[in-house]
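Only one protein chain is missing from this complex, and each of the others stays in its spot.
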């Protein structure tokens, strides 16, 4: 039985059907596996391959598959290095969103295409019923109101519903010593998808390994924040009109910001990209990323001249110097903080089509008089997070 | 005017009608009171009779009735010992869910029947519109994320909406000295049902005595947690297929766990039940429950041999030893904690149809290698909490 047939059977239910439910019902039926387009996977030092699972359960699956509690059989490609793209014709299916590296160009393009559709839905009518009947749990082990509201807005704009936990760390069960795995097994019984923020690197992957419903990593400690990386790349594409042959200046705290590190990874997938690195000495970009860029043939250059870089770039990506990284050396923090400010002077040398981006929150590394310039793209960038998250929720819950 | 007629009149409204509203509108109309099937009530030491109110208001009511602020008249059977079952033909109506003892066999069976229907709704289509237009307040005076999410999921799966208060204790009004009664009188104006968790025993009963909308007790301190008791019994029925003639081993902290105490009460309602009590000496089952079981003709036996008990039982109900009960005697806690562990050795002697249950969260009193065994029922048990809560919300808001 082909996937499309199976899905259309499901959608014949009176009330909104769930992929998850349909999924399990066809657990033991035979099917034609989707054709997977394998390409050479790339992983940097210390980062394990992304957890990817085939989108259909089948007793035919070999290897790391496991018998689901629901009676189905789920194949995992946990231990082999494959990209997360499983294309069948023009279609693919996401199972979890764990890290930026799991996306290849095909998937990125597909997600961005859906994000554009989401933008149209939100702008034209405010709400859709695409996810009506679906329930999302936001399981936040540390507070991140901005990210949480963005996901919850995305779910509700698509007609879905939300269960919220802002203080999952004080989740009575977690406080009593329950494992993350047990918590996930309970919460998956209450909802159709879990958006998780955690203080430990790798927590999202652990959750995805346990859950039978999709997991989205909304940031796990110093680890990954893949939806931020996606919305950054999407914003460049929306603002500049292309991702190949662009010049991007990464400015500010390049040592600690996971945002710029993830962005560098993703930009390396595109052709003819040039990256400028502009940062105070104490928070310079680390060698792993530089080596990675070099290995991928991406041209990069360190500079201490923000004005010169700004005049060349399509994108000036400013970041906040994170005070908490400097401990008691407030003097070093103050010195680093004041070094590269994006202000009217910087704007004046920037090209007309270029933009200033920032992952927010910003302090004074971009002066407020920049806000009114059409090239100040950071609030549009924040808004693009909504579209990217709408797209991911749609793709994870109802597919292409 | 018969109830059914009245309800169908209400449902003729353009938008979703509310029982509560219909209720008040028929306050002064004459009606045929529902036939109440009275049976001898049973209450244990120190526990007051459950607060029950007739489901219809009438000036004909005698006794403890009170004039409602809305102008209606509500009859309370507060001071007479009656069970909460008011059957009219095959129908009954719940007003509040305060304690496990309020349910007789008829009501338990009725609730379980509806819970099965809820299971079908959730599995088949994910969502229903049964409670569309209804609003539930979760008024939690102490955090209990698991319980809260379960109730909120139940409400949303039925198409209802939720107002959440996780920190009702810091409710600005409560902090300023407002009484629980005043808080309830305010919150009842904003919603159709209140799910309340409180740190004081008896708080739910006080709330129910004040509110003109249904109250569900989601745990009040060391007192009651009736929905947990219901989901436990429901799980046994679902897993074993019967509630009469079963053997149940209660293991772990039997002194402090309100879960096992409530379960013992409810099991005593069924025929030919045998209960084994397996616990470290410091947390043995207290005499009140043992005396109660004896009085009700329930066979029970204390044992220190978990393997032997496990080999005989249909249900091994494991519980967590609660560290907080031991104060500074960490040595006693550690001793008690390691004494009775459910692991593969225990599983090996259990019968094929038997199950392991646990109210969760678990620490290491059940080893993780038990999880994969089909007899590990604890995550299914947690999921059953969803169905029981869906059933109760339906019964309290729209009736049978």
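Which chain is which? They are A and B, in the order written, and residues in each are numbered from 1.
Going forward, a contact is a pair of C-beta atoms (placed from the backbone, for glycine too) under 8 Å apart; a residue touches a chain by one contact, two chains touch by 3 or more.
What you see is a predicted model; the values in this text were computed from it and never measured.
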Which residue of B:101, B:127, B:165 or B:224 touches the chain not shown here: B:165
Options B:119, B:192, B:253 or B:365, residue touching the unrepresented chain: B:192
Residue among A:225, A:362 or A:394 that touches the chain left out of view: A:362
Touching residues (missing chain, whole complex) on chain B: 13-18, 21, 69, 132-135, 137, 161, 163-168, 170-173, 176-178, 182-183, 185-187, 189-192
Interface with the undisplayed chain - residues on chain A: 121, 123-129, 143-146, 149-150, 152-153, 156-157, 164, 166, 320, 360-363, 379, 382-383, 386
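Note that only the chains that are shown with their structure count from here on.
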Centroid distance [mean C-alpha coordinates] between chain B and chain A, Å: 41
